[in-house]
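First the structure, in the form of C-alpha cells, and then the observations on it.
Every protein chain but one is kept in place in this view of the complex.
Going by the order they are written in, the chains are A, B and C; count residues from 1 in each one.
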Amino acid sequence: MLDIQLLTTPLDTQACIQFVHADDAGGIDVFIGTVRNATKGKAVLRLDFEAYEPMAIAEMRKIAEQALEKFGAKKIALHHRVGTLEIGEAAVVIAVSAPHRAAAFDACRYCIDTLKETVPIWKKEIFEDGEVWVAAHP
Amino acid sequence: MLDIQLLTTPLDTQACIQFVHADDAGGIDVFIGTVRNATKGKAVLRLDFEAYEPMAIAEMRKIAEQALEKFGAKKIALHHRVGTLEIGEAAVVIAVSAPHRAAAFDACRYCIDTLKETVPIWKKEIFEDGEVWVAAHP
Amino acid sequence: MKISLLSFGIAKDITGQRFLDVELPSPATVGDLRSVLVKQFPRLSELASVRLAVNSEYADESVFLSENDEVALIPPVSGG
Partner (left out) sequence: MKISLLSFGIAKDITGQRFLDVELPSPATVGDLRSVLVKQFPRLSELASVRLAVNSEYADESVFLSENDEVALIPPVSGG
C-alpha cells in the first residue's frame, strides 16, 4: 500500500502517518527532511526544488515498492515537495509502517538514501550573493 | 534540549515533531510504537502499561542525553504512555532532530532500543481468555 | 533495618502487593535482600530476570542498603 506524491504545497506529516497506520503494524518510522538555514557555514535564504515530474514519481514508486519487498514493510507514504521552500519547511516526508520496528527503520532509511541517489529532483540553494545547484560539480 | 514525558493521555506526535524542529537541523526521525492487534497469531484486545514513574522518567532522560551526546543530535522528544491502550494507539513517540539524517536515524533507534531494555515500564497483553505480562518469563 | 519494597508488573502479582516493608539484619547488601525475597517468593526465580533498583537507580548486588531506602523489584521490562 503506497501513497506517492509530488506536491507544490506544504507537506502534511500527519496525513502520511495516518496513511501508514495499521492495526497489524507495531512500528512506524517517519523521516522528515527540512530546509537548513546554512550550508558549510554559509547562510541559506531559501531553496528552489525542481523535478522531472513523471519520472520522479515513477522512481519514488519503485523505491517504495522495493522497500516493501526487501524489508517486509506494510505501508509507505512518500511525499516530496517542489517549488520554493523557506527555511524550516519540509522538503520530504517518508512514513513507513511494519510489523516490527527494525523493518520500519530500515525501510525508511532505504527510501531516503535511495531517493537521494536516483530520484530526478534538483535543489538550488539561494544565498545572499548568488545561487548554487547542490551537488552538481565534483 | 529534551522533552521527556510519561502520560496517561493519548500521545501527540505533532507536538513531539514541533518540539524537535530546528532551523539548523536538516533531518528529523520519528518512531511511533503502536499497539498491535495480535501477538504470535493470537488476538489482543488491549494493553495495560504500568511504570515505576520517577525511575522511568529518569531512565528516559538518561537515554535521551546519551543519544544527544553519542550521535550529535540536536533535540529529542520522548513521550511514553501508561494506563490502558486500545489497538492502534501509540504507546511511545520518539522524535529526534539532527544536522544530518544518519544521526537522526541512529539516535532515534538508540532511544527505542535502549528504552526497551532499561526503562521500568511493563506491558500486559489482554486476550479474550486471559492476560500475560510481556517478556516476563524466559 | 527496614527497607521499603516496591513491586511492579508480574513481580507485584507474585509479592501480592505494591508496597511491602522488609526487615533485614544490618548491614545488608542488595544481594542479601535478593536472597531473602527469593526465599519468601520462590516464583521470582522463574522470571527471565529480576533487577533491583535502589532509590530509582539500578543497583549491583554488592551495594549496601540503608534504613529507609526505597528498593524496587524490576521484572523484565516491556515498554515501547
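General remarks:
Here is the rule we go by: contacts are C-beta pairs under 8 Å (C-beta built on N, C-alpha and C of every residue); 3 or more make two chains touch, one makes a residue touch a chain.
Please read these numbers as outputs of a predicted model, since none were measured by experiment.
Touch, as defined at the top, links the missing chain to these shown chains in the whole complex: A. Between the chain not shown and the residues A:V30, A:V92 or A:C108, the one that touches is A:V92.
Contact between chain A and the absent chain runs through residues 33, 49-52, 54-56, 58, 80, 91-92, 112, 115-124, 133-138.
Rule of thumb we're sticking to: only the chains that are shown with their structure count from here on.
The most centrally placed chain, judged by C-alpha centroids, is B. Most remote chain with respect to chain C, judged by CA-atom centres, is A.
If each chain is reduced to the centroid of its CA atoms, chain A and chain B end up 23 Å from each other.
Centres computed as Cα averages put chain A at a distance of 48 Å from chain C.
For chain B, the set of residues touching two or more other chains reads 33, 112.
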